[in-house]
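The block that comes next holds chain A.
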Amino acid sequence: MSLPATQGAPNGALMELHGLSKRFVKTLDLAGKLASKLGSSIREETVYALDGVNMTVAKGEVVGLVGESGCGKSTLGRIVAGILEPTEGQMYYEGRHVATLEPAEAKAVALKVQMIFQDPFASLNPRMRVRDIVGEAPLVHGLVSSDEFEGYVDDVLGRCGLDASYKRRYPHQFSGGQRQRIGIARALAVRPDFIVCDEAVAALDVSIQAQILNLFIKLREELGLTYLFISHDLGVVEHISDRVYIMYLGRIVETAPTEDLFAAPNHPYTKALLREVPRLETRHSKFLPIEGEIPSPLEPPRGCHFHPRCPHATARCREEVPVLREIAPGRESACHLNDEA
Partner candidate 1 sequence: MGSNAPTLRVEDLKTHFFTKAGVVKAVDNVSFSVDRAQILGLVGESGSGKTVTGFSILGLVDAPGRVVGGRIEFNGEDIANADEGRMQTLRGNRIAMIFQDPMMTLNPVLRVETQMMETVLAHQKVDRKTARQRARDALGQVGIPSPDERLAAYPHQFSGGMRQRVAIAIALLNDPDLIIADEPTTALDVTIQAQILFEAQKLCRERGTAMIWITHDLAVIAGLADKVCVMYAGRIVEAGAIDEVLDHPVHPYTRGLIGSVPSRNRRGVPLYQIPGMTPALLNLPPGCAFRERCPQADGACMAEPGLSVPFDGRAVRCFHPHLEAGA
Partner candidate 2 sequence: KELKVGLGNEPSAIDPHYHNLGPNSAVASSIFDALINQDEKQRLMPGLATSWKPLDDTTWEFKLRKGVKYHDGSDFNADDVLASFERVPNVPNSPSSFATFTKGKTFTKVDDYTIHVKTAAPHPLTPNDLSQIWIVSDKVAATASTADFNSGKAAIGTGPFKFVEWVPNDRLILERNNAYWGDKPEWTKVSIQPIKSGPARVAALLAGDVDFIDAVPTTDIPRLKGDGDLSLSQGPSNRVIYLHLDHDRDDSPFVKAKDGGSIKNPLKDLRVRKAISKAINRDAIVERVMEGVAVPAGQLLPEGFFGVSPNLNPEPYDPKGAQALLAEAGVPDGFKLTIHGPNDRYINDAKIAEAIAQMLTRIGIETSVETLPKAVYFKRASRGGPDGSPEFSFVLVGWGAGTGEASSPLKALTHTYDKSKGLGTTNRGRYSNAALDTIIEQALATVDDDKRKGLLQKATEMAIGDLAVIPLHYQVNTWAARKGIKYTARTDERTAYAGVHSGM
C-alpha cells in the first residue's frame, strides 16, 4: 500500500484544523474565590492540552499522530470526533466549518466521524448485548429500518471478522481482540468516512495487534476510509500511516510523509524519539536516552516547549515559539534551527 501523501490542499482535505486549542480550566468554587481574594495562593489551574494545532487530513489518507503520554493526542482525537469542543480554533469537515452547521447537518457530520478507543474493556457498555452496541445508533438515526436491522448487524459484524452468532452475547464474553472488533463494528455501523483510532491497538498482544492492524488496512481498502491513527508506538504508526504528525506538549512539532520522516527526521525531538525506538533489528544496543521528561502541561516552558530537553537549544528557543513551517515539499517542522541553517 503506497498511496502518495496528499499535500495539504484545502480543496482535497476531508478534515482541516486551524489553530485548534484546548484548555482545561479547573475553576475555583465560591470558597476558593474568597480565599484567593484574601490573598491565598490558590489559583485557577489551567491545563494547556492543545495549543494552536493545525492539521489537514485528505480523503483516504491515514494520518499518524505520535507523541509522548499526556501531550494531547487523545484530546485532539476527541475534538476531531466531536466529543470535546475546542477552546479556540476552527474545524472544517469537507470544507464546511463544523461549529456553524445546522443541527441536522452537524449530526450527519458527527456520524461521519467515528472513534475507536484504546481500552477494549471500558469502551463497550457492559450491560448491552453486542447486537445493541453495534445496532443501536443506526436504528436510532434511521440508517436502517427495524426489519433490516438483524441482517445489517450481521453484515457489519462479519466485516469485522466476528461471527454473527455471537451477537446476543455481552462484552465480557469476548477476549480483548474481539472486543476491539466490536468497537470497530460499532463505528462502522453508522457508515463513517473518517475514523479516529486512539491507541486502538495499544492494549493488545502482539499477535492480536497484528490481526487488528490488518483489519484496519483491509477496511480502508474496502470502504475507502480515512484514519487519524493516534499512537505512541512509532513502529505501528510507521507501518500503517501515510503521513505522520509529531506532537510535543500540545503542539505539532513536525509533519512529513512517513518515509521521509523516518528516513530523515528534522526536529530534534523527532530525532531523539526515533533513535529511542527499540527495533528487532538492533541488538546489544547502547541506549542513549534524551534527558528529562515531558514537562507538566500546567506550566509549559516558555518559547519552544522542547528547549529544556533539547541538546541544541539556544537563547532564542527559550523565548520565542517556533512556528510550523515548510522545510521541504510536504514537510513541515517547528524548530528555530531550521532558520539558522
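In the analysis below, a residue touches a chain if its C-beta (ideal position, glycine included) is under 8 Å from a C-beta of that chain, and two chains touch if they have at least 3 such contacts; residues count from 1.
As a selection rule, all candidates are chains of the complex that A comes from, given by their letters.
If you're wondering where the values come from, they're calculated on a predicted model, not measured in any experiment.
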Interface partner of chain A in the complex, by touch - 1 or 2: 1
Touching residues on chain A, where the partner in the complex is candidate 1: 1-2, 68-69, 175, 177, 205-211, 213-214, 217-218, 232, 234-236, 238-240, 258-259, 262, 272-273, 276-290, 293-294
